[in-house]
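Here the structure comes first, spelled out in structure tokens, and everything after it is commentary.
For this depiction, one protein chain was excluded, whereas all remaining protein chains were kept in their positions.
The block that comes next holds chain A.
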Amino acid sequence: METVPEPGSNVPPKKDRLQTKKKKPRRYWEQETTGTAAGASPGPPRKRKRNRELRPQKPKKNDTSKKFRMSKKPRELKSPRPQRSLSGAQDPFAGPAPVSVEVVQKYCRIDKSKELPHPKTKTRSRLVVAEAQEEETSVRAARSELLLTEEPGFLEGEDGEDTAKIRQADIVEAVDIASAAKHFDLNLRQFGPYRLNYSRTGRHLAFGGRRGHVAALDWVTKKLTCEINVMEAVRDIRFLHSEALLAVAQNRWLHIYDNQGIELHCVRRCDRVTRLEFLPFHFLLATASETGFLTYLDVSVGKIVAALNARAGRLSVMTQNPYNAVIHLGHSNGTVSLWSPAMKEPLVKILCHRGGVRAVAVDSTGMHMATSGLDHQLKVFDLRGTFQPLSARTLPQGAGHLAFSQRGLLAAGMGDVVNIWAGQGKASPPSLEQPYLTHRLSGHVHGLQFCPYEDVLGVGHSGGITSMLVPGAAEPNFDGLESNPYRSRKQRQEWEVKALLEKVPAELICLDPRALAEVDVISLEQAKKERAERLVRSGAPRAWVPLPTTSHPHCILRSTAPCLRGCCSFHLPPLPQGYDPDARTPFQPKPKQKGRSSTASLVKRKRKVMDQEHRVSGHRGRAGHPKGNALLLAPLASSTCHFSPVSPYPGQNPPEPGAAAAEAREGQAHGGPAVGPGQIRALSQAPGPRRNILSPRPPVGNYPSLE
């Protein structure tokens, strides 16, 4: 058996041929084993590796055909052999480049764990096509990673060396001059503790001191754009959408300056502001005030969109979730509340600490929230629906300031020390056991922010500003159309116009930003129920039952009694209350034209069809919808489907009962967007040559949960 001729060799040894002739007829399951035995001569573990890739790797000469037969995706194997060119040379890398499954997963927008609904055939085929397109898009997007030019930074100790022991001076010494120039200290001792903010491109830095010193500079070239003293306490400072506008929360009111330092506006509606956050895609400036109000100011039109009373006293801890633009407020009773301008009440309240919350930070994927409290705890929470802590540790002093970097590093300012923790990758939470870096400053930390697209952490403290080097903190490859650190003035102007054109309305802020692409199941069910009721009342549903073309001779019931066989529509039973107009009519076998049709055979046929349907629905690997009706399927085709753009608006949504597990702690959870449990997965793709492929939902990994 082991001597089946190799596919590559032309003349197998004679003995073997004799043996193969003599052998018994094989069973079909034996075919499999011999086939693999033949192909597996180079080594069996190869097959396993293949399963992890969507495309074949460069094929080897002798065993190409066999290997490809074993491969999982025959559709994509267009060129099984390397093509020969005119010169006779072979392309060693024939076919499209291989992409690993993990990378594709990152770009995948559809959640395959959700069941595909049980639609009418037409809709279903469209869904299938859309899904296939979606998959192809994600493969292409993943393949485009080959073109990324920059590699992220890193810091590794010698074996056994702790990276936390490495000092900034060592790093500065070891790196190139351009990077070393990014480490600097601004000694501004007389103007008190500083808050600082980097612009979205990471090119500009603004900082404001407690004693009124406000300055903005291009920190890469160290060119000062403006420097003023506002003669008033500065509590927070924030760039607006571009580096040309600067919002400063002063002692009394909120002021807006331009890059010359000229005061443009004094917003008296926002008074005694303690913290500022800018939501760049909504053009909203969120302010938290001493009076306990969270106010949203639309900076593109200058109107106040919402002023929400948090009813929790002085607000001094605020951050935004960059994934869904929800504002997180930390309160003195240890809770963190999540706010959207569309709702008067918090979307979620999470009890995080015993004692007040001192700092909150959310990472760029919107999956993790780090909080620190007066109980000296530092916790990382899962924000994807469970709101449970993933990890926690006690710090000797407790962290007063927290910040996440683009690649998921967590920085905490404790007194005059800054600690940085790193995780496994971008989407994984930072592990709090061992710090990645530590640094002691000349004053107490008052503000922390990682610079976008640079391996730099800016720290504002009572002694001035320090720019720390943190290798591996930033996203190495920026997208030129989103935020380009090297953009010219023209590019910035063009970007500004485009950004204003696609300003997202404040009403669309909700916990799941993809809710707009899902089917609003609640109103869909409502409409379905209403329709059924209407039909039942009017007694009209016969139009949905197939009319018989000829009379049925075997139906002897000519009276008004219901036809028990259900064979014809003349004697339909009265409609039950739970009548469903979209339900598929149950299969009825055709009556025989000739001969007797025995009941047994009819029943048998019915069961066969039922089994077949069951198998088909089960074949897709997901359980079919229990009701098996067509309503859920409506999303692409029918006119009866309702999408959810209405739902984020306030007051229209009933609180969703099981939405957040946070209520386990606080008992007060409010459903944000109305997306039910059985919603269709978002089929969001817009193919087209110049399509701006925007973000898919972040990949979903498996967390160890701390339950």
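Remarks
To be clear about the criterion, contacts are C-beta pairs under 8 Å (C-beta built on N, C-alpha and C of every residue); 3 or more make two chains touch, one makes a residue touch a chain; residues count from 1.
Following the convention adopted for this analysis, contacts and distances are computed from a predicted model.
Chain not shown in the complex: UniProt lists it as "DDB1- and CUL4-associated factor 13", one of "DDB1- and CUL4-associated factor 13", "Response regulatory domain-containing protein", "Mitochondrial import inner membrane translocase subunit" or "Dolichol-phosphate mannosyltransferase subunit 3".
Although one chain is not drawn, the whole complex shows that of A:E227, A:D479 or A:E530 it is A:D479 that touches it. Here the missing chain is touched by one residue of A:E161, A:E263, A:E496 or A:D611, and it is A:E161.
Shown as candidates are A:V299, A:L516 or A:A532; the residue that touches the absent chain is A:L516.
If you put the missing chain back, the residues of chain A touching it would be 106-107, 141, 144, 147-158, 161, 166, 170-171, 174-176, 178-179, 182, 281, 322-325, 364-365, 406, 426, 453-455, 469, 471, 474-482, 484-486, 488, 490-491, 501-505, 508, 513-517, 538-540, 542-543, 547, 560, 569-572, 635, 639, 641-643, 645-646, 682, 684-698.
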